[in-house]
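Not every chain of the complex is shown here; the ones you see sit where they belong.
Per-chain residue numbering starts at 1, and chain names A and B are given in the order in which the chains are listed.
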Amino acid sequence: MTITLAQARSILDAALTHARAQDAQPLAIVILDAGAHPVAFAREDGASLFRFDIARAKASGALGLGADTRVIATRAVANPAFFQSVVAVTGGQLALSPGGVIIRDSEWRLIGAVGTSGDTGDIDEACAIAGITAAGLTHGAAS
Amino acid sequence: MTITLAQARSILDAALTHARAQDAQPLAIVILDAGAHPVAFAREDGASLFRFDIARAKASGALGLGADTRVIATRAVANPAFFQSVVAVTGGQLALSPGGVIIRDSEWRLIGAVGTSGDTGDIDEACAIAGITAAGLTHGAAS
């Protein structure tokens, strides 16, 4: 099972709507499939140039370690050497900030991840979760 | 001047509509801004895994050399050593097949590029051009 383009675009559109309703900074939002390959992406006008790469690294990091990047970033505070080595080992596929969120279907199967970047990690993550929920899907790495 | 997200999504949607009307193979379509940074992207269900990277390398190659990849690919037949070295010099930012198309605004200013991959180069390029035209923009590297 992996996410469809229709699901990915639903998440993307709802996350963008949430970002504008919250008056967030300009965001980049990417949806990756279960194999960490891009399915859909948008960068809002005015978002700075690294936002695609950071958003993607949040989503791929969540998939790569099987946890939302909020959880990973917290673990990294306690064990920075290991998590920095994972960043290097994977060629930079992990960004240590909230906003990488695993997507699950109605049967709790992992089908992809969202990555967002542009505002604080908290706001980035809220936009990702709003998108997933609005699309009728579920987020989170553990039940 | 560079492309807006609204323009990029108009191109993307119209290119996808054209692809389905033509019964094309599943495509990946990316729109880059004038500095070759991603603005919008979609990969259709069933498109194989390299399609994002190839589509992006068509678009960045067109921007990088200032010509659609149809033109570049033709030149590469006559001078393969140089163009293969450009692929390596740029870290793989050039794919030598039609489907990378420069986007211009109403005043002929370069504002970005589309890259498509998934079917033949001819069909990939036709979808890119259909998207640009439907969005009220102009394509091509020379007047």
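Criterion: a contact is a pair of C-beta atoms (placed from the backbone, for glycine too) under 8 Å apart; a residue touches a chain by one contact, two chains touch by 3 or more.
This is a predicted model, so every value here is computed, not measured.
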{"item": "Homo-oligomer size of the whole complex, from 2 visible chains", "value": "4"}
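As a working rule, only the chains that are shown with their structure count from here on.
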{"item": "Inter-centroid spacing, chain B versus chain A (mean Cα positions, whole Å)", "value": "26"}
{"item": "Sites on chain B touched by chain A in the complex", "value": "4-5, 8-9, 30, 35, 37-45, 49, 52"}
